[in-house]
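Worksheet: one structure, shown below.
Of the protein chains in this complex, one is absent; all others appear in place.
Chain IDs A, B and C follow the sequence of writing; residue 1 opens each chain.
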Amino acid sequence: MSLDFSTSLAGRRFPNPIFTASGCAGSGKELSQFFDLTDLGAIVTKSIMIKPRSGRATPRMAETPSGMLNSIGLQGPGIDLFLENDIPWLRDQGARIIVSIAGETVEDYAVLARKLRHVSGISALEVNISCPNVENRGQVFACDPATAADAISTVRRNIGGELPIIAKLSPDVTDIVSIATSVVSAGADGLALINTLLGMVIDTSSMRPKLSQKTGGLSGPAIRPVAVRAIYQVHAALPKVPILGMGGVACGRDALELVLAGASAVSVGTATFGDPTASIRVKNELEVLCEQRGFNSFSDLVGYAHRAEDANEHE
Amino acid sequence: MSLDFSTSLAGRRFPNPIFTASGCAGSGKELSQFFDLTDLGAIVTKSIMIKPRSGRATPRMAETPSGMLNSIGLQGPGIDLFLENDIPWLRDQGARIIVSIAGETVEDYAVLARKLRHVSGISALEVNISCPNVENRGQVFACDPATAADAISTVRRNIGGELPIIAKLSPDVTDIVSIATSVVSAGADGLALINTLLGMVIDTSSMRPKLSQKTGGLSGPAIRPVAVRAIYQVHAALPKVPILGMGGVACGRDALELVLAGASAVSVGTATFGDPTASIRVKNELEVLCEQRGFNSFSDLVGYAHRAEDANEHE
Amino acid sequence: MAREGWAMINPKAEQITSEILSNKKVGSYNHMVFAVTDLAAHARPGNFVAIAVGGPASSMVLRRAFAIYRSSIRADGQGLLELVVAASGAGSTWLTSQKVGDTVDLIAPLGTSFGIPTEPVRSLLIGGGYGSAPLFALAETLKARGCRVDMVLGASTAAKIYAPLEGKRSVSSLTITTDDGSAGVQGRVSDVIPRIIKDNDVEIIYSCGPMAMLEAITKIADSFDVLHQCSVEESMACGIGVCMTCVLPVLQDDGTIRMTRTCIDGPVMDGSKVTWTTSREIPEGVWGK
Partner (left out) sequence: MAREGWAMINPKAEQITSEILSNKKVGSYNHMVFAVTDLAAHARPGNFVAIAVGGPASSMVLRRAFAIYRSSIRADGQGLLELVVAASGAGSTWLTSQKVGDTVDLIAPLGTSFGIPTEPVRSLLIGGGYGSAPLFALAETLKARGCRVDMVLGASTAAKIYAPLEGKRSVSSLTITTDDGSAGVQGRVSDVIPRIIKDNDVEIIYSCGPMAMLEAITKIADSFDVLHQCSVEESMACGIGVCMTCVLPVLQDDGTIRMTRTCIDGPVMDGSKVTWTTSREIPEGVWGK
């Protein structure tokens, strides 16, 4: 029997579990040069804000051992131009679309949700709450259960009952399970784990922080053990909440690791910078690995590492 | 003029700023096969507990991209045998000794401090508070400002006024500055930053967590950007509190990065596993880098990356 | 934005495993030849390649960009790409230490190329350090179009001037400057350019080199009201337009200044449209600031 490689996330079905990661696939156009976007489970768009954003000054990146720092600062055209240009184009390609939104205030999230409410052709919203909350001394929404829940419940109220909400959490917290629990109570249908870790590189020639904004987000294989841990912990605590996993996935083995920890789908981010077709390769390799392990359905592998030590092994 | 490579940490002077990292240098004997222990600024001993500890079952480690996970579980002989065997031996070598202690209850820290109070030949105590607090649902001491302060003030009270206390913090917190501030108020003379990050690896063959205890501590170059960020943040907030930096240092450049961020001394951990003489190499390389930059005194480099953007450059 | 349709983003780019056919030290640089497909036929002067570095277990997750020095199809049909690589950090040091017969993962051709005038014009090509690399192929193309080509190459010291004999064939004059005077005129390229522009009545400048040099050339070009196409060099994480790390503030056709990706809307850009800035801040007036 052949493998059913489709997955379900927050009530939606996707033909396969490999997605792009927000901010790591441009508008989709750039990658469509290298492969057909419909070959992926979904395209997750770069987090969009209400207004056009220049992002931060350069240098915006620094390579680190098995990873990189970025401080793009959410450069983008703003929601109106995004809905005018990017979404129709992706829809024309036949790609499944997950729109990522980001705000600086709770009201921002409300506005964005209302703008997206009646847009057709979107499979889900990914709500990036790893942004500084300008109303709360710049503290990141995702760093506090209450402000995280605030942002999510606001989206829930404004988006209506249709579109699934995936809350994207930051790993830079003392207790990620409490944040996860809080946003799920606030109406999140799924969780995206993990966003980047806060890091810094100092240029030992100039003897100053390398990035113009000093700190940046650490991504890539270096952080994979943190992603696996976060996904495992959250899946153990909230086994029914679907997880979109990400963090350092560069091959099928890596994706499988996140799936076994509890991810129902996996986004490929930084790996795409080193290899434009990384996501397609990850997808193909993961499919083979699932088959080799004798599973008929991808969904049986989700969270499989949680089974009891003495559980009967899968035949 | 030649470089003054000595450093001062929590009121004690060390001939150079490169130390071993707790848990990464055995008892010292094993490394003394490869170099003279007095060539390092200090030897930081493996965290010792009150009683003998078997540590955790194997597998205790997993390699990760540019890093590794460990879950040794503080295997050790207990404080009495440690004081009987390890300390006299290190003292005989002429090594400068920083003793790391770890407890499961606040009272453990009190007992350990009292046992160490009158031991001669110790330069400082490193208090590892990244341990589960059995009296508080296993929550790690270092993850909460109050429990972290509890452990430190207990050590302070029991150690007397003589021996400097360096509190070793975990990076797995939402706000490391608040923890740092709290332990300094509680009597810490210095801070050790950072302990390992909580991570997990899943074996994709057995489809279970690779480590017997599932999670482990992530160390090595992969985490260096997190260490630099933590040191930079804490030094910015508490510029007068000396920092013993660590996390992914494998060469002189890496050590310099931590120093520029604010570390007065740097411990070399995981790198020693890949290269027994790593700490000596780091020391020699760092010395050259300091000289090349025209500094007369190592201490002028500590926190140098914090100077104002328009500050006059060092001549 | 200048770029309109998605079909225009690197339409000829291919990702291939490429064998190193030659690797020779020339002054401070390594001249390296790579076996490629007939993508070589599509590479234009100014395009770059992106190479994965460090081997299968590499800790370096990002590609390195290199300007194409020459691209050609050998008589036997084998496509060739030639690069000039300075061993500076870990990635380029790894690349230059690869041996003939070793293979690398390479994507090319990427980015914009130098605009070639349809009429014969008097051109000045200016390169700093390995920035001379893309200029020789450009010189050939311009020469073939009947253009006059003068060239200025500058570097800190003689060993960092890359100017092989065969490369200089198409050049009417070559002026060299070095900071230490070890070759040519002591000084910077900007010291000698104004006179060359005047003497030869230069109509267009092409440049490639460090950002500070490009900025200085832009000022001179603007003061003489001469066109200036420069190949910029910003840190690039992806090289294919998906990461937004490589941006510069560039004046758009709609009058806005936008943070523009130098990997797909560059590396060749109109110098006068770039807001050159040394401060680590977004300049005033940039769209979305």
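In this text, a residue touches a chain if its C-beta (ideal position, glycine included) is under 8 Å from a C-beta of that chain, and two chains touch if they have at least 3 such contacts.
Note that the structure is a prediction, hence the values are computed from the model and not measured.
*Asks:* Of the residues B:Q75, B:T105, B:N158 or B:S297, which one touches the chain left out of the display?
*Replies:* B:Q75
*Asks:* Considering the whole complex, which of C:A13, C:M60 or C:A221 touches the chain not shown?
*Replies:* C:M60
*Asks:* Just one of A:P52, A:P65 or A:G274 touches the chain that is missing; which is it?
*Replies:* Here the residue in touch with the unshown chain is A:P65.
*Asks:* Using the definition of touch stated at the top, determine which of B:D4, B:E30, B:E107 or B:E135 touches the missing chain.
*Replies:* Considering the complete complex, B:E30 is the one touching the chain left out.
*Asks:* Extract the touching residues of subunit B with respect to the undisplayed chain.
*Replies:* The list for subunit B reads 23-27, 29-34, 46, 51-63, 65-68, 70, 72, 75-78, 89, 212, 220-221, 250, 270-277.
*Asks:* Spell out the interface residues on subunit C facing the chain that's missing from view.
*Replies:* The missing chain touches subunit C at positions 53-60, 90-91, 93-94.
*Asks:* If the missing chain were put back, which residues of subunit A would it touch?
*Replies:* 65-66, 221, 309
By definition in this document, only the chains that are shown with their structure count from here on.
*Asks:* What is the set of chains touching both subunit B and subunit C?
*Replies:* In this structure, the chains that contact subunit C and also subunit B are A.
*Asks:* Taking the mean of each chain's Cα atoms, which chain ends up nearest the overall Cα mean?
*Replies:* Located nearest the centre of all protein C-alpha atoms is chain A.
*Asks:* Measure off the straight-line distance from the CA centroid of subunit B to the CA centroid of subunit C, and report it in whole Å.
*Replies:* Chain centres of subunit B and subunit C, defined by C-alpha means, are spaced 46 Å apart.
*Asks:* Using CA atom averages as chain centres, what separation in Å is found between subunit A and subunit B?
*Replies:* 33
*Asks:* Got the subunit A residues that touch at least 2 other chains?
*Replies:* 65-67, 220-221
*Asks:* I need the residues of subunit C touching at least two other chains; which ones are they?
*Replies:* 59, 280
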